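All protein chains but one are shown in place.
Right after this comes subunit A.
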Amino acid sequence: METETAPPDLFARLVEIGRDSSRTGSSRTGSSRTGADAPDASAEPETLYDRHGVLVVRVGDLVVKAHQPGREYGDPFLARIKVAASLPDLLLGPLGPPSTVDGRTVTLSLYGEPVDPQKELPWEEAGRLLAGVHATPIPAEAPSWGRPTRVATQVARLGDGTAEDEIRRAFATLPAWIRGEDAGMARPERPEHLIHGDWHLGQMVRARDGHWRLIDIEDLGRGDPAWDLARPAALYLSGVLHPDEWTLFLDAYAAAGGPAVPDAADPWTTLDIPARSLAIQIAATCVISARGDERALDGPEQAMVDACGRISAAGDAA
């Protein structure tokens, strides 16, 4: 699997930026800290994430992120930072506009504690946060989310094999606008809302005030909110996510007024196609990872491929 890690000097540069910023507080918006509350800039810097060309370093109570190269970080990114800053109870976004460091786009944010996968997962908080984002009137400057592209790129990376064929057959049942054969292809009209655009449990942190926030705003924008629920929906339908966890998440989302599921009696009218797409995408990601490591699929990975078999058997998505 591609896990391209960052060059060593980038880590040092990010630490430097974090320390400078902690000392001056220049990037901190609207907060002046003194005495015991001052960030500890001398704390040992810690790499939080170093994969796929993204490097995230914690320096005290700041997080310095070198974003993925090759993505668009122009006006839409600035607009996303603004939108996130306008929703501080829901989103923990960059403290200001990005800077360019050694040719990389770099942002600073406040540190938040990530979800501990060994503990009970905050499904209800996730449902409430997503419902909160979706129920926010769309800010005028919010860019368009666009369309889901990752399922097509992951399926295109697959090699030969029976699992690979199974995934490709399932992919063929997806509507053309998701398969990406023609980017201008007609897609069903869905009410648009503000959406996170790439939600999973790694996109939640507990801020200093003890409340959860969503992070990583690179895909924030106007779009169909059902796609923010697609990953847990796919894992539930594939038998990987326990039904109790799915129910906690969906019930909390619906109770908080989330618009992605207008008919609580049948959430699948809106969630089926996003869930199919994510099941296929996750299956492809699992197979690519297993082949890269030259190992067999484990139980949950095989469950994702099996779900692809059932998707093909169920036929074209309505």
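Throughout what follows, a residue touches a chain if its C-beta (ideal position, glycine included) is under 8 Å from a C-beta of that chain, and two chains touch if they have at least 3 such contacts; residues count from 1.
In this text, contacts and distances are computed from a predicted model.
Asks: Suppose you had to identify the omitted chain by its UniProt name; would it be "GTPase", "Zf-TFIIB domain-containing protein", "(Fe-S)-binding protein" or "Aldehyde dehydrogenase"?
Replies: "Zf-TFIIB domain-containing protein"
Asks: Any idea which of A:141, A:165 or A:298 touches the chain not displayed?
Replies: A:298
Asks: Decide which residue listed in A:79, A:101, A:240 or A:256 touches the omitted chain of the complex.
Replies: Considering all chains, including the one not shown, the answer is A:240.
Asks: Pick from A:130, A:195, A:252 or A:286: which residue touches the chain that isn't shown?
Replies: A:286
Asks: With respect to the chain omitted from the figure, which of A:46, A:102, A:165 or A:266 is a touching residue?
Replies: A:266
Asks: For subunit A, which residues touch the unseen chain?
Replies: Against the left-out chain, subunit A lists 115, 117-121, 150, 198, 200-202, 231-232, 235-243, 245, 264-268, 272, 275-276, 279, 282, 285-286, 289, 298-301, 303-304, 306-307, 310-311, 313-314.
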